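Here the complex is missing one protein chain, while the rest keep their positions.
And then chain A:
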């Protein structure tokens, strides 16, 4: 479904080159929940953004369902992006739009008729269980509710892939659990491939099938979740598995 081959990304900050991604190769299967875990600054956010080309890789290729996407023009990318939903740590909802307006937003970018949009939004409100908030503004919602709306918005155009960038990092453990169970349900019922970026091992443990550990722009370990938990090889993975806040 998603294949990254030798992806590099270099940022320039005042002539200083920063390697955000260093020869990353990954293959993510259809219907899989794939976790990418790493500390902040490890390059995981850049990595997930190369999948929908929000960040263009400096070198390397990306294939979605067998199609090379790195060579596409910005105009062609628009169509690819409509097949990939994305949710974020800070939800990124439009403050000027109601819940309805936010979920309808990606659909209004196309020529979909209004009546059809209304039907689709109602389906999604049902899915995220927020029918009674249809005409509320995001400011009046809790964090968990905002993320639900963001999920509905990401699913509106019936994507094949859902990218989650630290989607639960701003939420408390209880809300995190409910969002994760919603993601799991989406994966099971709709068969959507999910790529999930996080720094929390519990998140990976809760819903991921496979996981890659990233550090300094490199994939240091890649395995099934069970295997990783039992046979962690790299020191970074071990540290992520046993986080400690003890200062010595």
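FYI, contacts are C-beta pairs under 8 Å (C-beta built on N, C-alpha and C of every residue); 3 or more make two chains touch, one makes a residue touch a chain; residues count from 1.
Everything below uses one rule, namely that contacts and distances are computed from a predicted model.
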- Note on the structure: Record lookup, UniProt, unshown chain, options "Nitrile hydratase subunit beta", "NAD(P)/FAD-dependent oxidoreductase", "D-methionine transport system permease protein MetI" or "Fluoride-specific ion channel FluC" -> protein name "D-methionine transport system permease protein MetI"
- By the document's definition of touch, the residue of A:47, A:84, A:171 or A:196 touching the omitted chain is A:84
- Touching the absent chain when the full complex is considered, from A:106, A:144 or A:217: A:106
- Using the touch definition up top, pick the residue from A:17, A:139 or A:246 that touches the left-out chain. A:139
- Task: Against the chain that's been left off, what residues of chain A make contact? List them.
- Result: 52, 54, 77-82, 84-86, 88, 90, 92-97, 105-106, 108-109, 137-139, 150, 153-154, 157, 163
